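As you look at this complex, bear in mind that one protein chain is not there, while each of the others sits in place.
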Amino acid sequence: MGMIGGGIGAFIGDAHRRASRICNDYELVGGVFDADYEKSKEFAAGVGIPLQRCYKSVDALIKTELSLPAAERMEVVAIVTPNALHYGFAKKLLVAGFNVICEKPMTMTVKEAQDLEKLVAKTKKTFALTHTYTGYPMVRQMRDLIRKGVLGTIQRIDAQYYQGWINSIIYGTGSRITGVWRLDPKHAGVSSCMGDIGVHAFNLIEFTTGLEVKEVLSDLNSVKEGIQLDLDGTVLIRFSNKKLKGVIRASQVCGGLENDIVISVYGSKGSLRWGQENPNYLYFYSDSEPTRIYKPAHGYNMKNAEEAHTMPAGHPEGIYEALANIYKGAAKSIRKQKFDPCEFPTVHDGVRGMKFIHAVVNSNGKGNVWVKV
Amino acid sequence: MGMIGGGIGAFIGDAHRRASRICNDYELVGGVFDADYEKSKEFAAGVGIPLQRCYKSVDALIKTELSLPAAERMEVVAIVTPNALHYGFAKKLLVAGFNVICEKPMTMTVKEAQDLEKLVAKTKKTFALTHTYTGYPMVRQMRDLIRKGVLGTIQRIDAQYYQGWINSIIYGTGSRITGVWRLDPKHAGVSSCMGDIGVHAFNLIEFTTGLEVKEVLSDLNSVKEGIQLDLDGTVLIRFSNKKLKGVIRASQVCGGLENDIVISVYGSKGSLRWGQENPNYLYFYSDSEPTRIYKPAHGYNMKNAEEAHTMPAGHPEGIYEALANIYKGAAKSIRKQKFDPCEFPTVHDGVRGMKFIHAVVNSNGKGNVWVKV
Amino acid sequence: MGMIGGGIGAFIGDAHRRASRICNDYELVGGVFDADYEKSKEFAAGVGIPLQRCYKSVDALIKTELSLPAAERMEVVAIVTPNALHYGFAKKLLVAGFNVICEKPMTMTVKEAQDLEKLVAKTKKTFALTHTYTGYPMVRQMRDLIRKGVLGTIQRIDAQYYQGWINSIIYGTGSRITGVWRLDPKHAGVSSCMGDIGVHAFNLIEFTTGLEVKEVLSDLNSVKEGIQLDLDGTVLIRFSNKKLKGVIRASQVCGGLENDIVISVYGSKGSLRWGQENPNYLYFYSDSEPTRIYKPAHGYNMKNAEEAHTMPAGHPEGIYEALANIYKGAAKSIRKQKFDPCEFPTVHDGVRGMKFIHAVVNSNGKGNVWVKV
Partner (left out) sequence: MGMIGGGIGAFIGDAHRRASRICNDYELVGGVFDADYEKSKEFAAGVGIPLQRCYKSVDALIKTELSLPAAERMEVVAIVTPNALHYGFAKKLLVAGFNVICEKPMTMTVKEAQDLEKLVAKTKKTFALTHTYTGYPMVRQMRDLIRKGVLGTIQRIDAQYYQGWINSIIYGTGSRITGVWRLDPKHAGVSSCMGDIGVHAFNLIEFTTGLEVKEVLSDLNSVKEGIQLDLDGTVLIRFSNKKLKGVIRASQVCGGLENDIVISVYGSKGSLRWGQENPNYLYFYSDSEPTRIYKPAHGYNMKNAEEAHTMPAGHPEGIYEALANIYKGAAKSIRKQKFDPCEFPTVHDGVRGMKFIHAVVNSNGKGNVWVKV
């Protein structure tokens, strides 16, 4: 594996490296860790990567790696740069024949996302998008229980993603500055809150239910004078089935909240609810029996959930293991092993996400009207 | 105290009677317990009320009671009938000089609500609307903490009221039929879900924050062919402060959910969240200190919360005690004792609620546009 | 109903009065509310009880009430005085033909308890001991699930009752002084912690499992120089079945804890756990299926649990309703109606409790050896 971005101080790159090591199917052998070559080399030295594979640019990486014998060459490259750079790098790498693991949001525009989708179809390479939360065992269990039909008719869908960390940035009280580029449209794209976290909530809805959001009506909030992007918003959502409606709620200004993701799917026969901060608990509500709590590492779980947890019951696994599960799924795909579609999000999920972000921003810009996704 | 409605099989009437006994400021001495006089008498006999004060009609009640010496006369009448009858009875009782405790929603139309408001102003009688959830100690603590300013700038408000019981009615699987009149516009008014429960969420927002919802944009869902009223919906909300937005979510078709009310108010310095199913826990989130859980019966609570809980800490009180607190507040008002405005919801809250319900239904009917409240 | 004790400032008397009103089978008509007759009268005046039934002494009460026609006479008397007075009053009242509702611990000595048991057998009066926690619906559900055999072989029993309020007394920092008599052997008996709260844990074990504790080995802690009674302790417990063991843990010095009662019964096929601070949640753990949470007001509950909750699901009831359920059970017994043995604790439970308290204190005094209960 190679890596683009993720140098010193970048927590998401570190997360990817840990995840790749946990699942034990990857070895980081080189990359472009920072736009600043000196910093990149410093990082490489720190983690024991030979300087000759610490490249000045993605072009240099591609050129040199392609010159290596196939057995020594990087099989896959992880892109963990700011959003604006994903597209260009992913395109070059796919064209050059590399498999790609890419952070979300996948691109800046829907058009770019669709380009990548075509490219993946053409190159037949593996492209994994790290919607990390789909890697949690109980999220996979939720998906498979819904496919099995335990909810009856789905009647309402409600997804929440609330954080509070941007308060410390916009009010200048805090020191968590890694996210400042997220407020700059040049780097973050058309949206902050919806692009960074709302899209996760959207993805969890489509992932767990297998349904597509068809239309959105949004009301976004930039919260403070001088902020150009949304930091908060609510999105009404509709589906093909006109009798099913729902809502996505996301915010980066909920003071003191950490990473409060909750996905709830409500049906005629029961409901399922999962929250990320206690990820090993999945709740099933029914009128006709006591509430059930599903937990990992039990024979009652379905196959995908069971395979996504390695410890015995009661030994909590967390976010790194969730990401490792996605890495593991991608590895299976790269190695042409059998895998379930739930095992990693694809370029198609990336296209859906970009359509969602743009539809939400458009709906808000046009005065809170329905816009197709 | 007298009572209109609440005869055999009516759970809400029973709740009011228990609440009145808990707070110990009331004695039920008569009423019109059922439109069917025979059933009404049967009920009265069962609870030991003398037959001469079990009246055939509200008119008869008023006439006879007024003929009694003031010391023996009912001081207050509780109205716990289906929604459509609230207005007419309340009006007659106020005009005749009785204090009134009324179930919500207060009336069928905004006009009726405003009529009552004027009448209350004119008669100077006490009119208490039983938005029961405002009687919980931790809801009052939430209100008072917000007034004290612990949240900084309020940036987002999110209230949820999810139930699932109507599934058993609309799919004919259950036996919980007490609510069937709620699906009939003649008895329930223009809305089922928003009128019955969404309005509670709305009320909790205005109660806890002291802010008024200025505009709503709603998307309602009747869920099943043949249903005339909303059973589910989402309401975008806006306030005077344009940089504050929020959402109300309510549903009666969330399979297996019971009475899942959650009110969250998010600010620049912290956030507060309260849920009704564990009503003795109030959460305060902050970036700068550990999450706090407020519980009743502690010196750290503010006055209104402390007075609303009677047992020592750790002895949970519930919904009856919440309703009893409202009865207690109304009793103070009737007896001209000092009370805090939080101690019972008034006719003004009833007007606000009716405006909300109608604005929400209008917004949905007009194609999900903004409507003033 | 009459009442002995429970005058101004006594929270437990107030709780009994509320409970009696909630269940609506009782009317408080008189009593001896305070050893000080003036205070007693002041209390009676405050709650609207005629002075002629506010008696100077229990003897006076008995004499005068017996002189009234049976229909006007008190049917039952609630004893809510400090512990040392329970026995004498209960005895007189039973002998005089009154039914009795008595706070726990029932007496000061085992001998007294056994006397009362014989007296109840002889007089055939109803004697209800207010082990309030047995009135919670989910405690009754736990008992009935265990009787049904859902746990397989019971292998371990663990009950906890932790409070922290005595810290404020012994360190002089707090104002919660209602409990000071509990530290005085003359008023409280041989034990503070075990007599006041450990005995509740013991009672919950025998109530939910139907098993008798046969032997105890205790280690008690008086915590601070100068304290004569236990404020904390652990009790190893054994049963007839030698392969079943357990533990009771109780403390009044767990800083900041409120009323943290947890009863857990562990079996070969599953386990049940209930905690008092969220009394409407009963957890069933099993290896072969997801954890179940039982909640009140559902068709899946057994009869006793269902009858002990009156509101629809999701409307929490609390400690007053639990006590009201015991009052209701006692009323059924007094009126010779059919009732389940779970509906109120009896004089036999009182004897068991006294045996437990004395065995625990003896075990500790003798150097932590096994003592029969």
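Labels for the chains are A, B and C, by order of writing; each one numbers its residues from 1.
Just so we're on the same page, a contact is a pair of C-beta atoms (placed from the backbone, for glycine too) under 8 Å apart; a residue touches a chain by one contact, two chains touch by 3 or more.
A quick note: this is a predicted structure, and the numbers were derived from the prediction, not measured.
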### Task
Would you mind spotting which of B:K214, B:R292, B:K332 or B:H348 touches the chain that isn't drawn?
B:R292
### Query
Out of A:D36, A:D59, A:E212 or A:E277, which is the one that touches the chain we can't see?
A:E277
#### Entry: Contact residue for the chain not shown (choose from C:N24, C:T209 or C:S251)
C:S251
### Task
Taking the full complex into account, find the residue in C:S57, C:N221, C:N278 or C:N362 that is in contact with the omitted chain.
C:N221
### Query
For subunit B, which residues reach the chain that was dropped from this view?
284, 287-295, 298-300
### Query
In the complete complex, which positions of subunit A touch the hidden chain?
11, 14-15, 17-18, 21-22, 24, 47, 163, 165, 176, 257-260, 276-280, 295, 297, 310-321
### Message
Need a quick check: the contact residues on subunit C for the chain that isn't drawn.
### Response
151-152, 155-156, 158, 162, 164-165, 167-168, 171, 174, 217, 219, 221-225, 232-234, 236, 238, 243-247, 249, 251, 253-257, 264, 266-271, 284-287, 291, 368, 370
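Methods note: only the chains that are shown with their structure count from here on.
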### Query
Where the centres are mean C-alpha positions, what is the separation of subunit B from subunit C, in Å?
35
### Task
Hunt down the residues of subunit B that sit against at least two other chains at once, touch-wise.
165, 257
